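The full complex has more chains than appear here; those shown keep their coordinates.
Letters are used for the chains, namely A and B, taken in the order the chains are written, and counting of residues starts over at 1 for each.
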């Protein structure tokens, strides 16, 4: 038994991807934990931006929603919801967009809308929220999901937020300025787009995870990079910071979706 | 001018509302002070397009439950983030349509009554019109600005526009670039909750203020529930003030945002959000909840 859980490995890895970044537009759920961890570890000056209008939020506990009171109270500025999308997200001034997903396909496209037919769905999901424009307009995006075959799927029935679309050149043809999903971070490893095909390929595997286990949890025939790395283990400092965050949050009651 | 409306005052309020409706006529009146029941009775009608706004913070839950209690039907419910209060309205059968951008129980999971309506047409079929947050926010901005549409970089490459008639492509007359247009939202009524109003109906809210100003300014009528009625609005950092002459009615409803929060008054009741999950998951437990609310 390792000294950390798979979720902790995922969150720490996601937080590390924010090193050297000035600003992060934070989606709800797993991304929020990772972004808040980054502020406590590799990126203390990182400006966290929430779609509720909080810019530069510095919460002491993990927010349970994107509009928790502490986000506004600790922010450098709180602006209206129209302003956060129009003045802050849309012009491409935010470095990284951090997104979760119900489903993500091999080119990093995201579905958070429906499983099944749109008009009579098998499962109705929450919908788009801020994600389509976060995915379009941040200079780059990072997607954080747990690695399951029903989550990493070959094809989406509904594209809520665009990754690389149909493949190379698709984003540029649509006039999107952001680079798209440069990284998909899961509890098993890290997937990055192949420069030729834009297909997400395994570039790093978390310690103790077998490549076959990753393949089995991926809904498309997974390409493993020749130079596959093993993700660096969480440091004691990272784990302490993360556990302090999540403990403080859970003592407030309620979990994080 | 301040008129306290008692039980017999409804006729006068009705006259006043006609008089104040958007038109070229001058002389708008200040907001009236009403009870929550009076405000909902006068301002929210069957078949109306109703926007209850409040982005996580200051959600007008008490007003939503009063709409349930008064048995409104065939509403078009508009809201960026339909959460518990819309789950309740939908489960109670008040809504014929839902216009939204994210429907979930924040920090918990699904909205089961919303899903039951969309997936199984229970208790009645519900039509949905779905956008992104950026699109909905801009639709309110257009509505508040007296414009028929707004322009944004949005939806490109997604499947959202395929199912929604209120999204179109528009070309920049200067650069030739293709952008996205969304149709304005102009609800019949906007309902919001605020921390304070003064006795002239000037409304003050602060903290995360979301899209409430836009919703009120876009709507033909508005009802604002407040934590507190005060003589004078003390300036507050980050506050939005809506002058009384753009608000139709104000109702004093302490804890009117519970289980969401009102900054400076009370915190978010996270346990309520958790406890809603088992209540709403099942039609019967929801039915019991509904009986209790309507009996109140």
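What we mean here is this: a residue touches a chain if its C-beta (ideal position, glycine included) is under 8 Å from a C-beta of that chain, and two chains touch if they have at least 3 such contacts.
Quick caveat: nothing in here was measured; it's all calculated off a predicted structure.
Only one copy of each distinct protein chain is drawn here, although the full complex in this structure file has the stoichiometry A x2, B x2.
In the analysis below, only the chains that are shown with their structure count from here on.
With each centre defined as the average position of its C-alpha atoms, the distance from chain A to chain B rounds to 30 Å. By the touch criterion stated above, chain A contacts chain B in their complex at residues 28, 51-54, 64-69, 71-73, 78, 80-82, 85-86, 89-90, 113, 118-124, 126-133, 136-137, 158-162, 165, 170-171, 174-176, 252-257.
Residue ranges on chain B touching chain A, taken from their complex, read 55-57, 80-81, 100-104, 106-111, 114-115, 118-119, 130-134, 137-138, 140-141, 152-160, 163, 177-178, 207-211, 213-214, 238, 240, 261, 263, 267-268, 270-271, 273-274.
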